[in-house]
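Only one protein chain is missing; all other protein chains are in place.
Up next is chain A:
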Amino acid sequence: MKLKDTMRENISGYIFIAPQIILFLVFLVYPIFEGIRLSLFKINYQSETFIGLANYGKLFADPIFVKSIINTLIFVVFIVALTVLFAMFVASAIFDKNAKYVSIIRGAYYIPVMVSMVVMSMIWSFLLNPANGLIPFLARKMEMSVNFLGDTNWVLPVIIFVTFATNVGQAIILYIASMIGVPKELFEAAEVDGASRIKVIFKIILPMVKPTTIYIIIMNIIAVLKIFVVIQLLTGGGPNNASTTMMYYLYNNAFKYNQLGIASAVGVIMFIITLLLSVPQLRAMLKKD
């Protein structure tokens, strides 16, 4: 009876959240379960055959998939680290300067974020194309011979740089906003105590913007785990799969090879990795707050 009353009391609340819940269930939860189901099947145009965990077995026996995991992890570590460190450096250097100056710097770094990744990748592709790109042309003029996109030693650093350069503006904006929000009294107290700029940054600013740091790290990890456009347009996963990532591997299997079961298995593995990486950080953030 009491439960019924509580239900009646809360019914309007449930109805108000119903649209969001329905959309969440239909467009997020259902695809996850459907992806898990598909990963257990061999699928062709005419039929679906249950094969248990065979798709997963096939995946881990494929050296290209293993390479794609390693490459993805390399991208995550380097792009996230570079983004956080560089954004922290730029933001802490300028956040308390003249407002106009801050706006110019903020705008300059944010412009690439507003440009589509497709456009950025194409521009870099034009610049780096070994046959007619500007950079290899200049390198040849200086009697250097290097193909940044075709050299296994260079291709990962190039992708890391292009992705980092395109995305770092977002992190800078967030850091500047967060640093501006740090109470002025703390800086005044530090000034009275004669603290150096370095001390102010490490003892006041960075601890105060920790929630922002955690947010930037989580968001960037999730984004970089799904890195695809730059690979597709710049290297096509090459040379010899040296720059293949999990998302690109998934894409190839789903849309080029029509191996939906394998592609779904990759999706499930990516989901688990993302979950494992995100949960401890989310927990740390929630505990502090």
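Following the convention adopted for this analysis, a contact is a pair of C-beta atoms (placed from the backbone, for glycine too) under 8 Å apart; a residue touches a chain by one contact, two chains touch by 3 or more; residues count from 1.
In this text, contacts and distances are computed from a predicted model.
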Message: When one chain of this assembly is omitted, its UniProt record names it as which of these: "Aspartyl/glutamyl-tRNA(Asn/Gln) amidotransferase subunit C", "Metallophosphoesterase", "Quinol oxidase subunit 2" or "Sugar ABC transporter substrate-binding protein"?
response: "Sugar ABC transporter substrate-binding protein"
Statement: Touching the hidden chain, out of A:P136, A:G169 or A:G267, is A:P136
Query: Which one touches the absent chain: A:I22, A:A93, A:I111 or A:A189?
result: A:I22
- line: Cross-chain touch to the chain not pictured, restricted to A:L127, A:L156, A:I173 or A:A254, is A:A254
Message: Need a quick check: the contact residues on chain A for the chain that isn't drawn.
response: 12, 15-16, 18-19, 22-23, 26, 44-46, 129-132, 136-137, 140, 145, 147, 149-152, 235-241, 252, 254-258, 260
